[in-house]
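There's a structure below that I have some questions on.
Here the complex is missing one protein chain, while the rest keep their positions.
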Amino acid sequence: MILSEIALFLGCGEISDTTKIHGMNTLRDAVEGEISFLSDSKYEKELSDTKASAVILPAAKAHLLPSGVIALISDEPYMSVALLSKQFSKPIQSSTVEPIIGEGSKVYPTAHIENGVKIGKNCTIMSGVYVGAEAVIGDDVVLYPNVTIYRDCVIGNRVMVHAGSVIGSDGFGYAHTKTGEHVKLYQNGNVVLEDDVEIGANTTIDCAVFGSTLIKRGSKIDNLVQIGHNCVVGEFSIMVSQSGLAGSTTLGRNVVMGGQSAAAGHLSIAPFTTLAARSGVTKSIIQKGVYSGFPLMEHKLWLKMQAKLAKILES
Amino acid sequence: MILSEIALFLGCGEISDTTKIHGMNTLRDAVEGEISFLSDSKYEKELSDTKASAVILPAAKAHLLPSGVIALISDEPYMSVALLSKQFSKPIQSSTVEPIIGEGSKVYPTAHIENGVKIGKNCTIMSGVYVGAEAVIGDDVVLYPNVTIYRDCVIGNRVMVHAGSVIGSDGFGYAHTKTGEHVKLYQNGNVVLEDDVEIGANTTIDCAVFGSTLIKRGSKIDNLVQIGHNCVVGEFSIMVSQSGLAGSTTLGRNVVMGGQSAAAGHLSIAPFTTLAARSGVTKSIIQKGVYSGFPLMEHKLWLKMQAKLAKILES
Partner (left out) sequence: MILSEIALFLGCGEISDTTKIHGMNTLRDAVEGEISFLSDSKYEKELSDTKASAVILPAAKAHLLPSGVIALISDEPYMSVALLSKQFSKPIQSSTVEPIIGEGSKVYPTAHIENGVKIGKNCTIMSGVYVGAEAVIGDDVVLYPNVTIYRDCVIGNRVMVHAGSVIGSDGFGYAHTKTGEHVKLYQNGNVVLEDDVEIGANTTIDCAVFGSTLIKRGSKIDNLVQIGHNCVVGEFSIMVSQSGLAGSTTLGRNVVMGGQSAAAGHLSIAPFTTLAARSGVTKSIIQKGVYSGFPLMEHKLWLKMQAKLAKILES
């Protein structure tokens, strides 16, 4: 799409610029030929450095753009982004290049490998597995039955994904109209599983809106775990069954999340932190330690709290 | 089955009536030719208006039936219903009519579409998908890999179901013998997903015992969510990952359920209610608002409670 068409499509007024726009991205990551947006004022300071060719933003912020970056004025930038995201969403199939399957790799006959996929050496791709367009899979990978890998995902070496898990499903993102309808923000990023990651059964890891949801090397994720879009799970972290991460949360290395624990979105959790089973994190954790409860507190305080409550019960 | 056979099968005593019974249903929804039951006295007032041809119920309630409706006397009506439900359960395959696939729709070769299915236009039915007998799918639907749609389900237009989700699995219903065994209540209803519904990955929505589990238009359901049999999710509602609804609960329109929140069964939740992450609902919510905690309370009270508890901890 060219910029003038985008402006027209979004109702942002007439613009004569005919720059060809090939994608959307955040202010920080956008490159020339991409369009970005400002929908949350906390990112305002990134306007001046953006490399985007154009930015969707409220009129009052347009003066903050570097010269040469086109402003597309919108009262509801997030809604504009959602509407536009569909135009830039990637098709399910996009390549005519037959998949490349490395030496020694075995693909079961009912697995479906889209065009444009590269699979390394000595992999086992079991029955019912789906590998989406342009996905790249390393060496010595085992994808157990009925695993789904969405398009563009990148899987490192020696990764195991147990049966039924879904890697790269759409993140849960919508803009909301004034009358309460939800407009889908198409998720154009991917998931990267680094080397030696193991994923349990029926776990779900959403792709990023833009960029990557990243599970760093050596991390181990149990069954029925949810990892939202744009999360980063640090090296050698452990997430026990039925735990969950909302979108854009970052775990440092060697974080342990107990069973049924969870963290809200846009948080950062210090390396070597342990979160007890059932704990719920709603603020970033700066100081490593052992934490419990919901609201979250240091585990030793949680024990003290339980003792106090036991006393109240006896009173 | 004819009524006299049913009476014999259930040990309800001899009945000479040979009316042909073609199905089971609730007192309210039963029509002529169906059998109903009274197992919970709160539905007693529905006896007088039932259109069922026969009703399984305790002897003491038989006099409440309208004239012409046959009483099948049982000391344990719910057990009788469970035993009988198997006789009326629908087979996995029941049609010889080849599936109808609309113009522009693409069905991957490893998808399995049962006979009697109708699929609309411009759908994408990806690898490993199963669509059960007599299911009806609208236009512009995307079923991602390894989705399972059980028989009789109805999927609206522009619905997306992400990988691994299960629509229409059996609700969790059993009658219990005095010695502790569980007798399955076969689930003969379906699931209806209205237009513009989006379902995340590895989510499960159970079919109704009778009638439909209903997800109304524009609702968005995240990954790993559980929705029990006979629930109704109102228009434009949102259920975040790992939340759950027990059976027969109704959400009004634009309800938001946070991550890992849940509601018990047979409740009603007011439109425009927001339930915070981890909240647990055990009573119906009449007044819209923001609620938190388990037991549930208004969010502002929950915050006050946390402040009080923090003080206790310091004391």
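When the chains are written out, they are named A and B in that same order, and each has its own residue count from 1.
In this section, contacts are C-beta pairs under 8 Å (C-beta built on N, C-alpha and C of every residue); 3 or more make two chains touch, one makes a residue touch a chain.
None of these values were measured; they are calculated from a predicted model.
For the options B:Ser105, B:Asn157, B:Asn188 or B:Asn202, the residue in contact with the chain missing from this view is B:Asn202. The omitted chain makes contact with just one of the residues A:Leu224, A:Leu245 or A:Ile269: A:Leu224.
Summary of contacts with the chain left out: across B:Ile35, B:Ala262 or B:Ile285, the touching residue is B:Ala262. Within the entire complex, the positions of chain B that touch the omitted partner chain are 92, 110, 112, 128, 130, 146, 148, 150, 164-166, 169-170, 172, 174, 180-182, 184, 202-204, 206, 224, 226, 228, 242, 244, 246, 260, 262, 264, 280, 294-295, 297, 301, 304-305, 308-309, 312. Although one chain is hidden here, its contacts on chain A can still be listed: residues 108-110, 124, 126-128, 142, 144-146, 160, 162-164, 198, 200-202, 218, 220, 222-224, 236, 238, 240-242, 253-254, 259-260, 277-278, 306, 309, 312-313, 315.
Quick note on the criterion: only the chains that are shown with their structure count from here on.
Averaging C-alpha coordinates per chain places the centre of chain A 32 Å away from that of chain B.
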